[in-house]
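What you see is the complex with one protein chain gone and the rest in place.
On to chain A.
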Amino acid sequence: MSRIDRRFAALKAASRTGLIPFVTAGDPSPQHMVGLMHALVDAGADLIELGVPFSDPMADGPVIQHASERAIAKGVGLADVLGWVAAFRQRDADTPIVLMGYLNPVEIHGYARFAQEAAQAGVDGVLLVDCPLEESAVLQPLRDAGLQQILLAAPTTEPSRMAQLCGSAEGFLYYVSFAGITGAAHLSTGDIAVRVADIRARAKAPVAVGFGIRDAASAKAIAGFADAVVIGSALVDKLAGATGADDIAGRVRAFLAPIRSALDAH
């Protein structure tokens, strides 16, 4: 059983909704990245999504794009990201880590080399936004190394395709709550609830919902029908410009604590 599977099984046993924060690796500060990851766990994260910066993040909104640009300007690359995961693992052997990003950095790094290095560093899964199921044959070396491929499902996904995604899902299925980019504002929880209930009934894996969740209220609205919620842009926005370990940890706590409480009060 993978670390991700164990974590979701534990959440289910405790009747808790998982909290999955997303941060861009290297932002706001490469030096404090490992500390930031521990701070996320201390504030209640059940799984960490670590964004691998990419120059052309087509599916992301301005908040995450700018965070990527800041990280790239500081020279952050895949090797740094894997190094931070390995350092994080020295103190935390339980919290699953999913790398989220785009295919080109992995392609250029080399699939076999990436698979081996990522597994060794303690990465549990990858969510490559621009690598749909149809193109994922290239990821075979990652699967061979034990990395789970987290798939996306969207409101536009056709029923026959949804069945295929539900059948192929491993780790968890990431449901994109609306057709748009990360960090956009509109959420219609009624529509999402119906779709997610249908997917949960059919998917082999738990379902996390992301895109547009920005605070305790929106997280709580989703918590009623999802296995986990993903919070990205709002957190990245809160962390922007933070300096020093205490500042970063303080902002993480202030932002995530009310969300954790809201999820647990559900």
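The criterion applied here is as follows: a contact is a pair of C-beta atoms (placed from the backbone, for glycine too) under 8 Å apart; a residue touches a chain by one contact, two chains touch by 3 or more; residues count from 1.
Simple rule for what comes next: contacts and distances are computed from a predicted model.
J.: Match the chain absent from this complex view to the correct UniProt protein name in "ABC transporter permease subunit", "Tryptophan synthase beta chain", "3-oxoacid CoA-transferase subunit A" or "Ring-1,2-phenylacetyl-CoA epoxidase subunit PaaA".
T.: When "ABC transporter permease subunit", "Tryptophan synthase beta chain", "3-oxoacid CoA-transferase subunit A" or "Ring-1,2-phenylacetyl-CoA epoxidase subunit PaaA" are compared with UniProt, the left-out chain turns out to be "Tryptophan synthase beta chain".
J.: Of the listed residues A:Asn104, A:Gln140 or A:Thr243, which contacts the missing chain in the full complex?
T.: A:Asn104
J.: Out of A:Ala10, A:Ala112 or A:Ala179, point to the residue that touches the absent chain in the complete complex.
T.: If we include the chain that is not displayed, A:Ala179 is the one touching it.
J.: Out of A:Met33, A:Ala121, A:Ala153 or A:Ala262, which residue would touch the omitted chain in the full complex?
T.: Missing-chain contact among the listed residues: A:Ala153.
J.: Touching the absent chain in the whole complex: find that residue among A:Ser55, A:Gln120 or A:Ser188.
T.: Among A:Ser55, A:Gln120 or A:Ser188, only A:Ser55 touches the chain that is not shown.
J.: What does the interface between chain A and the hidden chain look like in terms of residue numbers?
T.: 53-59, 61-62, 65-66, 69, 72, 77-78, 102-109, 129-132, 134-135, 151-158, 161, 165, 176, 179-181, 184
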